Structure formats: C-alpha cells, structure tokens
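After the structure tokens below, expect a handful of questions from me.
Complex shown without one protein chain; remaining protein chains in place.
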Amino acid sequence: MLSERAKKEIEAALRKYPNRKSAVMDALRAAQKDKGHIAKDDMDEIASILEMRSVEVNAAAAFYTMYNVDRPVGKYHIQVCRNISCSLLGAEHLIKHMERALSIKTGETTPDKRFTLSTVECLGSCGTAPMMQINDDYHENLTEAKIDELLKKLE
Amino acid sequence: MGDGFKIFELVKKVLFTDFVKGLSITLGYNVSRSITHRYPDEEKWIPYRRFRGLHTLNKDEHGRELCVACELCSKACPTQCITVIPMEDDTGRGIADRVAKVWKVDLVRCLFCGYCEDACPTRAVRLGREYELACIDSRCNVRQREELLHPQPTPEAFEGGVVARATFIRKKRSIKVKADLMNTKKRSI
Partner (left out) sequence: MHGVIIMATVKINGKEITVQDNTLILDAARDAGFEIPTFCYQADLMGIGSCRMCLVEIEGQKKLQPSCITPVLHGMSINTETPTVISARASMLEFLLANHALDCPVCDKGGECELQDMVYKYGPHKGRHAEKKFKFQEKDYALSPVIIKNSNRCVQCQKCVRVCAEVVGANVLGALGRGDHQEETSFFRHFLDCDQDGNCIEVCPVGCFMRLPYRYRTRPWDLKGADTVCPYCGTGCRMVIEHRDGVLIRSKAQLGVGLNSETLCARGRFGCDFASSTERLKTPLIRRGGSLEPASWEEALGYIKEHIPVNIGNKMGGIASPRLTNEELYLFQKLLRDIFGSPNLDSTARWEPEATEGFIKATGMDEGGVSVFDCMESDSVLVIGSHLSDENPVTDYIVRRIKNTRRMSLIIASPREMKLDSSATIKLRHSPGREAAVLDAIALAVNAGKPSPAEGAALKDAKIEDLIASAGVTKGAVEQIAQRLLAANSIAIIAGMEFLRHPEGIPELGLLKEALKSSGKKVLVMPALDRANQRGAWEMGVHPAFGPGYGPVKDKGLGCAGMLEAANRGDLDMMYIAGADVAAMHPDEEFTRKALLKLKLLVVQDIFLSETAKLAHVVLPGSSFAEKEGTFTNQEGRAQIIRKLLPPPGKAKRDLDVIRAVGEVYDPSFGPKMPVLVLDEIRNAAGMYAHVSLAFNNKRNTENKLDNRHALVQGSATSALSVTRFSAATTEPEGRFHLTTGNHLFHSGRFSRRSGTLLGLLSAAVVEISEKDAASLNLKSGDKVKVKGRHYEAILSLKTKKGSKEGVAFIAENYDDVPVNRFFKKGEPAPRVDITKVTY
C-alpha cells in the first residue's frame, strides 16, 4: 500500500505532465521512498492511479537499476559499477572481494539486513574508476583495502 | 617347341601331378581350421561395433530415456520407416520434458543406412548388433519403443568380430540363438 505522502507526491507529479502515463518515474520514486523498494501491490496501485496496466509500470521500473523492484534492500545498498572503465580497472575482483567479505552473492542481502550488494550500469564517474555507490554516496578509486576499511566503518 | 611341350604334358599325366596337386588342397583343408560357422546350433557370429542391425534406444547413466522425440530420425529416414509421436512428461522419464509416446520402426522398409543415428542430437537411437529379425507374421516387423528400450544382448562395450558359443532355442512361435559372450573365439571370415 502506498503511503499518504507518496500518494500526494504522485498527485503533485501528475500536474507536471501532459498525460498521466508520463508521471510513472516520479510515482515509482515516490513509492520507493516509503520502504526502500517497490512492492508488487505498489505497482498495481500506481497503475490504477496512472491508468496504465501493471505490467507497463513494472517494465518501466525493471529497466532502471535505481528502482528496487520487489526486492527489499538492506540498510546499506552497495551498488558497484561494472561497465567498461571500472571493469578494466578491476571491478570484477572488487565484487568478488565484497562477496567474500559479506559472504553473500551479488544481488543478495546479508541475513542481518544491513548490506545489499548489487551491480549497476555506469554511474558517470569513469575518471575515478573503479567506483561504487553506497546509498546516496559515491566511493571512488577503490582498492580492496579501501573497501575493507569502508565496510568496517559501516558495521 | 611343339614336340618338347607334348612330352612334358605326357610326363605330367603319367605321374598324376595335377591330381596330387588338387588332392593336396582337399587334404590340406581336412587338417586346417574350419571356417564354417556352426550357426545356429552351436555358434553365432557377434558382429563388430560398426555393424548396423536392429535399432536400439539408449538411456543415460541415470536410466532416463535419451530420446526427446524431436523426430529428426524420422525426417532423415530415406524410407520413412520411423514414426515418432512426442508427448509431454516431466516425471523424469526422459532427459527433457519431451519424450516419445510412440517410437516405432518398420523393419521391412528399413534399409539400415544409419541416417537416423547421424540425425539424432542426443545419440538416443543407435543401430545395434541384433540381426536375427525374421519372424513368422508381419506384425513383428514393426518394433515399438518399449522393446527397443531393452538393452540388446550384446552390450555396447563388447568389441565384437568373434564367434561365440550359442544355444539354439526353439519355441512354438519363435526361434532364438542365445550367444554366450564369455565363450568366444576370434575367427576371420
């Protein structure tokens, strides 16, 4: 169920666009703010508000890695870029390293619900590759040591 | 030359040379090893692996049928003697959820060319080493999947190219030559 706040936000977004469908991205963002991810019911509700089919909302949400569709995330959502620059500079090794450190696989959440590890497309910081984003912050020029330090700080 | 030749011929005739020559071959065979197979009473020829006899449908090591009823064998068959009707079965009978409901071959039309073997993507159908295919009525010319799934008496691993001791069993509606694969001897044809 969408919160009252999210519903209000969607109403506000609707006024920005010439047709209701266009507000789908804003609506999804508003829904995600509620609990960190977008549940199936939320998409059904957004669909009925925006007069779309649920599957269209789902398709819009599933395209972007920024929306966590039907996937609750931990307190810290670690998003590692794995596009070309980061990959060339060892992003794959870093991902493996973190998988070991957190003992989860990519796309999973630790049992204590603190960390979620996922890979994303380019975050536009190729100059400081390899990089990752934890919640809203960028962490750049990563090394294994730097990651260990970071994870310790968050724990 | 004429006179000398005649004398030579005469000497040969007097000494029975040709007769001795011919008799030596006959006598030679009397003491050489026999090449006649005492088939079907005592012996049976076990062919080489490359032999193309009755079809067999194989299973994998877990006992699942390899045939996925893709019908490529029946498509490849030049005499259209193979009929395959697929069905769905996800109980683990086959390696995929597609298995054969019907897989039958009409042996009267089959020319044992082996195209079905070549076409088979899962190596399920192989031409085995059974060659005693004659029977007393036309119904048994069509062999069904259930029968072909039984392993043939000669296992795949058995090298072949030997003659085995055999027992001839006569029943009311069929005859059978049962080979004893433990008791074989190499013999060239």
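Per-chain residue numbering starts at 1, and chain names A and B are given in the order in which the chains are listed.
Please note the rule applied: contacts are C-beta pairs under 8 Å (C-beta built on N, C-alpha and C of every residue); 3 or more make two chains touch, one makes a residue touch a chain.
Worth saying up front: this structure is predicted, and the values here are computed from it rather than measured.
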item	value
Candidate in contact with the missing chain, chosen from A:32, A:58, A:79 or A:133	A:58
Given B:47, B:86 or B:114, the one touching the chain that is not displayed	B:86
Full-complex contact with the absent chain, from B:54, B:69 or B:179	B:69
Positions on chain A where the hidden chain makes contact	40, 43, 53-56, 58-59, 62-63, 70
Contact footprint on chain B, counting only the chain that is left out	68-72, 75, 85-88, 90, 96-98, 121-122
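What we mean here is this: only the chains that are shown with their structure count from here on.
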item	value
Gap in Å, rounded to a whole number, between the CA centres of chain B and chain A	66
